[in-house]
Structures are given as structure tokens and as C-alpha cells.
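All protein chains of the complex are present and in place, except for one that has been dropped.
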Amino acid sequence: MTRLRVRDLACARGGVPVLSDVAFTLGQGRALILRGPNGSGKTTLLRTLAGLQPALRGTIDPGPEAVAYAGHADGLKGGLSVAANLTFWAGIFGTRDIAPALEAFDLTDLRERAAQNLSAGQKRRLGLARMVLTQRPVWIFDEPTVSLDTASVGLFARAVESHLAQGGAAIVATHIDLGLTADVLDIAQFRARAMDDPFATGVA
Amino acid sequence: MIRLVARDLMLAVRAGGGFGLGVAFFLIVVTLVPFAMGPDTTRLSVIAPGVLWLGALLACLLSLDRMFALDFEDGTLDLLATAPIPLEGVVAAKALAHWLTTGLPLTLVAPMLAVLLNLPAQGFTWLVVSLALGTPALSMIGAFGAALTVGLKRGGLLLSLLVLPLYVPTLIFGAEVARRGAEGMMVSTPLALLAGVSGSVLALLPFAAAGALRVNLR
Amino acid sequence: MSLWEYANPARFMVLSARIVPVSGGLAALCLVVGLVWGFFLTPDDYRQGSTVKIIYLHVPAAMLAINAWVMMLVASLIWLIRRHHVSALAARAAGPVGIVMTLIALVTGAFWGQPMWGTWWAWDPRLTSFLILFLFYLGYIALWAAIEDPDTAADLTSILCLVGSVFAVLSRYAVNFWNQGLHQGASLSLDKEKNVADVFYFPLLVCIAGFVLLFVTLVLVRTQTEIRARRLHALNLRARMG
Partner (left out) sequence: MPDLGKYAVSVLSAYGATFVLLACLVIWTIWRARRVARRLAEAELDMTNQRKRPRG
């Protein structure tokens, strides 16, 4: 079963097209690793898939309502506890129980700690734990392993694996080896041609 | 949505600034007016409704730039935009939280400050009614301005420049209700117009503000 | 060929380059003829004396102040709905022209009001509305200037223009309610042309034509400039991205 089908997708950053003719399908239980040099448009592609920015053209099927997105920032409130942060998102996504999310990212012992007193790695884990609460089939991560140590990267990989085992799918933009069985997509091949910019041709 | 309001209120209380700042500003403005206008109580009582409305309006403006800025910086807004609640709802919730921490306290302290300015006794009710009806519109218009400027580094001044002209109709009708109330005249016409302005602002601006937020999140 | 083809920047550049000399020349001609006719060859009004000559500046500027905003509104809508870049840039180009027209209307109004009403400024509904319109222009221009990304700026200013238009109309009615005013509106507006004697009316028409042509020329030139600036932005961005 296909979880995500992308066809003929073109995206822009700052009004300038960076990617075009992006096409791939993501099956149930599959993970996709995005690779490409800095500035090649990984973040742009992921934000487009998450529905945060409109595509110039092309189709994404199903739409953003199937996608849970974890970007560079974790969206944590320092003044609230770990549990309160997660409970808020659980409420937004209509999930009751935050225990599985705490467990998956080894946060159970920290649940009453205020988010501002967490280490950078712990904050990241808290941010990633939110994905468990979303109950959405396709997880999208943009550089999820920043500030994570080896053990935490392992936690993250296991959480993604268990999501895949439950029939989900995942797209991860990362430079390190996560130890996941995954397809690799190099997005450098989708670099937009200059012609896509309405101001590409000379205007005298 | 309720959760969002509740969380914003909790964060405002924890941060401390939310409730106090606007009210304190309002108090200071009203205290300064007699120093500028002279202590003559008859003169003060004439200008009291206008001064109170203007003070409340400026106090509303103070905390606007933080309405979305914090959530924008820490990525919460990205996540809310991808969450299964409409962004229009997020805007409405934010405006409501802003009103509860700013507009509502201002409305409640306005009668006390009105005493300082010698507002005629018959004007108190209409002052409170006009503020209660008008300040939600001020918060919503402010939310629109904040949504427009959320991506900017120093958006605070620009925010005031954008929002203040939009405050004109609300101010005119709101202050008119308070003034006519203080003079013992009929208030029904401006009151109906004020309610109309507030109602349409609350009904329509969330869409414009959500549109602006979506653009800023790209 | 559909009208929308002109929304292509390159095509617009070619077309506007052809129009600008013509419209600019006609604008200069109309302004010279209209103002000379109005200033030197028309009599004084029996009531207003020589101040009636201010009409040739005040009325065209006031008309354009409002119509420039309407044009910006239309252009903003076209941008939001059909995503034509030229449309967004034309709206941006019209902003500074509109604010100068508003300023001219306000200043000439003050110079006219001083001898007629005995005051430079009155909180008359029309004057007040123009002052509010001036503030709207200011906010619109400032928002364009503040945002670096051109498409984001186009989107946000378009939304502001839309919302601002609604509030401008609302303010107009609010201000009317708030103060009934002393402007002898009827004698100055064209739809009630009977109130303006023919002797003033015809030079006024020529002046209006001159102002409109000047506006068109300036907006076209400024739109060209905005298109070039946009292209420059795209080139710089590409150079940075390598």
C-alpha cells in the first residue's frame, strides 16, 4: 500500500524555484532518506510535503493531513514541564495517552522537569516524542539527530522502526547513518532549471 | 482551541508580564493626563471618556508584537500550522488569550481610573460597556497586524503603524458611546455601530490573519 | 492573445517602453495646457476669489489619491488570485505615487481652507478621511520596504491592502458619523458637474487628464524599475546559491 505519492513536484524558496520534477512513492513500512548538499532544497521539499508552503506545481497524494512534521525547532515551551508540553500536543492531535511517547524517547523520569532545564539532547528528544502523539501515517524529519548522542540516535531509530512496523512511513533528511533499512533519495537530481523563474529571462 | 487559550494564559501568568504591564501602562497614562491638562476637574471630566479609550487602546498595543513572535521563533507555529486545527482557530484563540490578559483587565480597571478623571457618574456603565464591546475588536485587529509582521526582526514599530489606522472605526464608535453616556445622551446608535464593527472584525479578520501567518511560515 | 500575456515581465517591459514616451508627453501637454488655461485664462469666482484656481490641483490630486488605492486593490487581488508578478509590482509602484497625490490634496486643501474657512486644518470628514488614507499608504509602503523576500512581501502587502480597503471605507463612514463637516462637497465633485461653472469645468477636465496620464506614466516607469529590481534580486540570489 502506498503511503505517499509525489509526482512532478516543483518547490520554491524565497520566490526562486529550487526543485522541479520531484517524483517518488513511499510504501507502507518504508523509510526514505533524503540526501543532498546544503542549500539543495531538503528543507524546502519537506516543508512543502508538510503543507507549510505551497508547491509551484505537481501533486502530493494524500495531502498534508497525513503528514506529521518535525523541523529544526522543537516548539517547546520552557516554562512548562515535559509532561505538560506533550499533553498540550496530545490534546491538539486528539490523543489521550502520552506515556508511549515518553517511553519511546526515554523521558519518563524527566516528565515533571521544566523544559527549559533540559539539556539540548533531551529537548530534541522531547520534540521528537511529539511525533508519536500525532497518529499520522507519514513522519517527516528535518535533521532530527542534531545534538543527539549515539544512544539517543538509537532511540530515535527504534521509534521510527516501530512506527514503520505499525504500517507507517517516514522521510528523514539527515547526513548520518541511522542504521535504518531505508531507500536513499539524492535530491540534487531535481535541481530546478533556471527557466522556472518568471524573472529568469532578461527583462532589459 | 480551548487548550491553546489555556496554555497561552498559563504562559502569560508564568511570564508575569501579560496581566500587569498593560494595566500599569493604562494607569500611568491616565495619571499623566492631569499633569498635561491641568487639575481643573470640570475640564478633566469632559475629556475623561476619550482619554480612557485612548489609554486603553494604546495599552492594548503594547503586548501585540509578542502574540505570535514567541511561537514563531520556537517553531510552535510551524507545528500548529500542520496540526489538525484550522489556523483561523489558532488566530482566534491567540486573540482571545490576548484579550483575556489585556482587554478584559483594562475594562475592569477603567472605572477606577475614571474616578481619577472625574467621569460623571452616569458615564461609568457606558464606559465599561463600550470597552467590553470594543476591546475584543482591538485584540483581533492587533492579531492581524501581529500576523503580518511576525517574520520581521524589528516589527514592533511597523506593527503600530499598521494597526493604529485600523483602530480608527472602533475608537470613533467606542469613544462616542462613552462620551454620550457621560453626557447623558442616547447611546443606542453608536453602540449598535460599535457592536457591528466588533462583530464583523471578529468574524472576518481571523481569515486574513491566518492567511498572513501562512505566508510568513513559508 | 489574452490580456494576461502582458503579465509576463519581458512582454510588459516591451509594451510599457512603447507607452511611456507617449503617455509622458501627453501628460506634460495636458498639464501645461490645463494649468495655463486655468491659472491665466479663467476669471475669479465671485465667492471664492482667486482661490478657485487651486481646484485645478486639488481635485485631480484628490481623485488620484483614491483611485491609486483602488488600482492597488485591484492589482493586489490579481496577484492573490492569478499570481501575476507584474501585478504585484505594479501595486508596489503605485504606492508612493498615491501617497504623494494624497499629500498634494491635503496641502492644497490646507492652502485653500485657510482663506475660505479661516483655518489651515479642520476635522472635517473629508480632510480626516484623507489623513487616514495617508496613514494607510504609509503602512503599506513601510510593509513593502520591511520584508526582504519579494513574494512574501507581495502576499502580505496584498492582504494588508485588502483589509485596509475595507477599513478605509469603514473609517469613511465612521468619520462621517463622528462629524458632519463643513466641506462644500457638491461644488467640487464631478458627478454634480452643474455646480461647477463651465468656465472652470473644462480646464479642470484637462488637468484631470494630465494628472491621470502623469500617474499612468509614473506607475509604468516605477513598475519597470520594480521588475528590474526583482530580476536583480533573482540574479543575486542565484549567485549566492552558486
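Worth pointing out:
In order of appearance the chains are A, B and C, and numbering begins at 1 in each one.
We adopt the following convention: a residue touches a chain if its C-beta (ideal position, glycine included) is under 8 Å from a C-beta of that chain, and two chains touch if they have at least 3 such contacts.
Everything numeric in this text was worked out from a predicted model, so none of it was measured.
Shown chains touched by the hidden one, complex as a whole: C. Set against the missing chain, the residues C:8, C:51 or C:152 yield one that touches it, C:51.
Here one chain is not drawn; of C:84, C:126, C:172 or C:231, the residue touching it is C:231. By the touch rule set out above, subunit C reaches the unshown chain at residues 39-40, 44, 49-51, 53-54, 57-58, 61, 96-97, 100, 103-104, 107-108, 111-112, 114-115, 214, 218, 221-222, 224-225, 228-229, 231-232, 235-236, 239.
Methods note: only the chains that are shown with their structure count from here on.
Comparing chain pairs A-B and A-C by the number of C-beta pairs in contact, the larger count belongs to A-B. Distance from per-chain Cα centroids to the pooled protein Cα centroid is smallest for B. For the pair subunit B and subunit C, the distance between C-alpha centroids works out to 32 Å.
Subunit A and subunit B have Cα centroids separated by 37 Å.
Remark: subunit A and subunit C have CA centroids separated by 47 Å (rounded to whole angstrom). Looking at subunit A, no residue sits in touch with two or more other chains. Multi-chain contact residues of subunit C, defined as those touching 2 or more other chains: 152.
Touching subunit A in their complex are the following residues of subunit B: 3-4, 7, 10-11, 14-15, 71, 73-85, 217-218. The part of subunit C that touches subunit B in the complex is made up of residues 132, 135-136, 138-139, 142-143, 146-147, 152, 155-156, 159-160, 162-164, 166-167, 170-171, 173-175, 177-178. Subunit B makes touch with subunit C in their complex at residues 144, 148-149, 151-152, 155, 158, 161-162, 164-166, 168-169, 172-173, 176, 189-190, 193, 197, 204-205, 208, 211-212, 215-216, 218.
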